[in-house]
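In this view, the complex is presented without one of its protein chains, the others remaining in place.
Let's look at chain A:
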Amino acid sequence: MNTGGSVLLLVLLLVPLVGSLAVAPLRNDDRAAKRVAFGIAIIELTLAGVAWAMYSVADAAAGTRFQLEFAYPWIPAFGTSFALGVDGIALVMIALTALLVPIVMGFSWEEKLPEGRSAASFFALLLATEGLLIGVFAATDVFLFYVFFEAMLVPMYFLIGRFGGPRRQYAAVKFFLYSLLGGLVMLASVIGLFVVSGERLGEGTFTWAELQRIAASVPESTQIWLFLGFFLAFAIKAPLVPFHTWLPDAGAEAPIGVGVLLVGVLDKVGTFGFLRYCLPLFPAASRTLAPLVLVLAVIGVLYGALLAVAQSDLKRFVSYTSVAHFGYIALGIFAFSTQAFAGSVLYMVNHGLTTGMLFIVVGMLIARGGSRLIADYGGVAKLAPLLAGTFLLAGLASLALPGTNSFVSEFLVLIGSFPREPVYTILATVGIIFAALYILWVYQRTMQGPVRGTAVLAALGGPGDGPGTMLDPAVAVKRRGVGFPDLSKREIAVLTPLIVLIVGLGFFPGPVLDVINPSVAATMSEVGLTDPVGGVSR
C-alpha cells in the first residue's frame, strides 16, 4: 500500500547518516565538529516532530497499518525493497531516539575522551548510530530491518571500544559477539521466512505486510523455529535473563552518553522486535511459547533487581536496574492484552527517559568524583543539592513512583497482564519493593548523611577516607582539591527537558498513548487474541 508517498522517513534516515560523514572529517576542530553535530541532531529532532505532527491517529484507528510510507525496489529478484513506514510504536521510538541524541551530545560536550580520540569521530559515530536506529524502527521490509539491525552494531562497537572505560575492549568485544550470535540466528529465520512465503505466495517476499497476511496459515511447528531465531536475537538485545551478561559490562565501560543510547534506545530494538516481528509474524508460536518468555521476564524482574541491590559500581547498578525493567516490558508484551501492550510500548519510551536521566546524573556524579564506585561517595546532597535532587527524581522515576512517567507504563503493564497471567504478575509486582530498595539504598549511600567517601574528600582536598577504594588509586591523587561543584548551567539545560517530560508524562501521558493505542490494537488482532478484560479488540 504505497501511498506514493512521503520522503520524510527517508530524510529522517539520511540526515544523521550524511551528517555523520560531514562531521567525521572535522578532526582538527572539535568545537566545529560538536556544533555541526548538535545542529544536525536538532534538525533531526525537528523532523521527528514534523513526522509526529503528520502521523494521523484517526487513520491508524481506521486500520492503516503504516503511514509516511516510502518504497523503492531494491533487489526485486530477491523480493526485497527499501521500504519505510511507521506505525504508532515505531513513531514514538523514533521520537525518543531523536530526542535523546541531542541530550546525549549536550551531556558529552565536555567529556574527557581517551588519549588520541577526537570529538569529531565520537559525535559522528553518535549520528551514525542515530541514523541506523531510525532505519531499524522505520523499516517495513524484514530484510532491510535485518540489515539495519546488524549495521547499528558497528558504530556502537566503536563507541564502546574506542571511547569507553579501562576495560572497553573486553566490553565491546563481548557486546559484539553476543549481538552477532543473535543476528546470525535471526538471519537464518529471515531466510526461512522468505522460503515459507515463497511456498505460500508462489514468490518469496520480505515485505512485512505480506508476511503478516500469511502468518496465520503457516504451520505452528514452522512458526516455532522461525520465532526462536528472531526471539534469540531480540532476547539478547533486550536483554532478557540469561542473555543479559553483556549489558553490565557494556553499560559500565561505555561512555555515559553512549550508555544512554545503548540502554535507552538500542536495547529497545529487542522489545520492539518482539512486538513488530515475533507476535504478528508468528502468532501461534508466540501464544505457545509465551509461558517460556514470561518465566524469563519475571526472573529478569526479580533477578535484575536483586543484583542491582548488591552492585558496588554505579554504572553496573544502572545496567542491572534496566535488566529488571526489561523484564516488565517483556511481561507486558507476552501477556497479550491491549492495556499491557500499551504499557510496554509506553514503558519503552519512559525507560529511555528515566534510565537515560539516571545514567546522565550518575555520569555527572562520576565526572566530579572520578570514581564509579558507590562506596567512594557520601553526603553529596550537602555539597551539590541540585545534583542530589535530580538523582533522586531520576531514581523515583526508575522505581515507578506515581506522578512520574514510569508509573503509568508500569501500572499498565501490571494491570493489563494480571487477568491472563495472575501468578507472573503478582511476582512482578513484588519487584516494586526491590526497586524501592535498590534506588533508595544507593541514594542513601551516595547522597545522604555526612560528607564522606574517598572520591568526595579527595575532590574537596581533604585528607581522604583512609585507604581508597577507588578503581584507580592514582585518580584520587590527581583529583585532589578540584572541588565538588553543583550542577552547571549546561548540565541543568541537559536535564531540564528530561525532568519536564518525566513529570509531564506522569500526569499527561495522553498524547503518547493516543499515538500508541491504535497500533497496539492492531498488534492484538494480529496475534489473534481478544482482551481478557475490557473486551476491546478490533
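What we mean here is this: contacts are C-beta pairs under 8 Å (C-beta built on N, C-alpha and C of every residue); 3 or more make two chains touch, one makes a residue touch a chain; residues count from 1.
Keep in mind that, in the parts below, contacts and distances are computed from a predicted model.
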item	value
Missing subunit (named according to UniProt) among the choices "Cytochrome bc1 complex cytochrome c subunit", "Carbon-monoxide dehydrogenase small chain", "NADH-quinone oxidoreductase subunit L" or "Iron-sulfur cluster assembly scaffold protein IscU"	"NADH-quinone oxidoreductase subunit L"
Of A:Gly39, A:Pro73, A:Gly403 or A:Pro485, the residue in touch with the unshown chain	A:Gly403
Residue touching the undisplayed chain, where the options are A:Leu440, A:Leu460, A:Val482 or A:Leu529	A:Leu440
Residue of A:Val309, A:Leu460, A:Val482 or A:Leu529 touching the missing chain in the full complex	A:Val309
Selected residue (touches chain absent from view) among A:Tyr157, A:Phe274, A:Phe359 or A:Phe484	A:Tyr157
Touching the absent chain when the full complex is considered, from A:Thr205, A:Asn350 or A:Thr425	A:Thr425
Option touching the unshown chain, where A:Pro25, A:Pro242, A:Pro291 or A:Gly483 are the choices	A:Pro242
Interface with the undisplayed chain - residues on chain A	77-78, 150, 154, 157, 161, 167, 169-170, 172-174, 176-178, 180, 183-184, 187-188, 191, 194-195, 198, 204, 241-242, 244-246, 303, 306-307, 309-311, 338-339, 342-343, 379, 381-382, 389, 396, 401-403, 407-408, 411-412, 414-416, 418-419, 422, 425-426, 429-430, 432-433, 436-437, 440-441, 444, 448-450, 507-510, 513-514, 517, 521, 531-536
